[in-house]
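Yeah, one chain of the complex is gone here, protein chain that is, but the others are all in their spots.
Right after this comes chain A.
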Amino acid sequence: MSQVPRNKILIVFSSETSDTTKKDILSKIFVQIEKERLNDNIIKHIQWETKYYRAELDLYVDQYDTLSEWIKELLSEESTPLLEVLAGVIVIDDADITEHKGKFDQISTKIHDDSFLLRCINSEKIQDSQDEVLNDVLETVHLGSLGTVNEFGEKLGIERIKEILDTHAWDQDVVELLQDDQMKRHRTHVEDIDAIVKKLEEAKLQYQDLSATEMKEADLYALEIAEEIARSI
């Protein structure tokens, strides 16, 4: 049983993809990666943040000459430890990969149930017919889609990849819930509330003393305290 967290994303490009396109795609998905790290094949400690959590993930960037060879290598015995720690695989290739459907099916059974398998197309010319064939094995994302949302409100292109990463069930070890931070803020708030409650108690005693002698003065004092507390809240 592997102790390495399942937080690695394998992103693989076809050999036809230029370095510029590669960097462009990577920088659009992982905006937090510094420019100089975009050339690396392994980019570690990427902070992925949503409104609910922050996760640390590693990116493995690969390139292949022939898809069938790469798949064969990935399905080999030596790659099993890698497959076990993969949170997802993203294949970026404009070529028709429908003939490899069966092999992709094998990859999807070898990676963890929660891990995702995506195919991205950079060209706008590719028809949706390929998507339908591959649909039950992997999701196809069209990077060159016009707009970020379709008629069903579904995110497209880079935004869809980000959404998949956002909703992925990351390993507990690499996730930090932002609610914990909010709890810390809440605790500071509680300290403020304590101070307000103390102030109210003191004011109550002061008001009781005043109201016994001068009613108008006591009311003014109560109003002043109320405004002060409202300001502090």
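Please note the rule applied: a contact is a pair of C-beta atoms (placed from the backbone, for glycine too) under 8 Å apart; a residue touches a chain by one contact, two chains touch by 3 or more; residues count from 1.
To be clear about the criterion, contacts and distances are computed from a predicted model.
Peer 1: Just by its UniProt name, which of "NEDD8-activating enzyme E1 regulatory subunit", "AP complex subunit sigma", "General transcription factor IIE subunit 1-like" or "ubiquitinyl hydrolase 1" is the chain not shown in this complex?
Peer 2: Choosing among "NEDD8-activating enzyme E1 regulatory subunit", "AP complex subunit sigma", "General transcription factor IIE subunit 1-like" or "ubiquitinyl hydrolase 1", the correct UniProt name is "AP complex subunit sigma".
Peer 1: Looking at the full complex, which residue from A:Asp24, A:Glu56 or A:Glu163 touches the chain that isn't shown here?
Peer 2: Residue touching the chain left out of view: A:Glu163.
Peer 1: So which bits of chain A touch the chain we can't see?
Peer 2: Contact residues on chain A toward the absent chain are 50-53, 114, 116, 132, 135-136, 139, 149, 151-155, 160, 163-164, 166-167, 169, 190, 193, 197.
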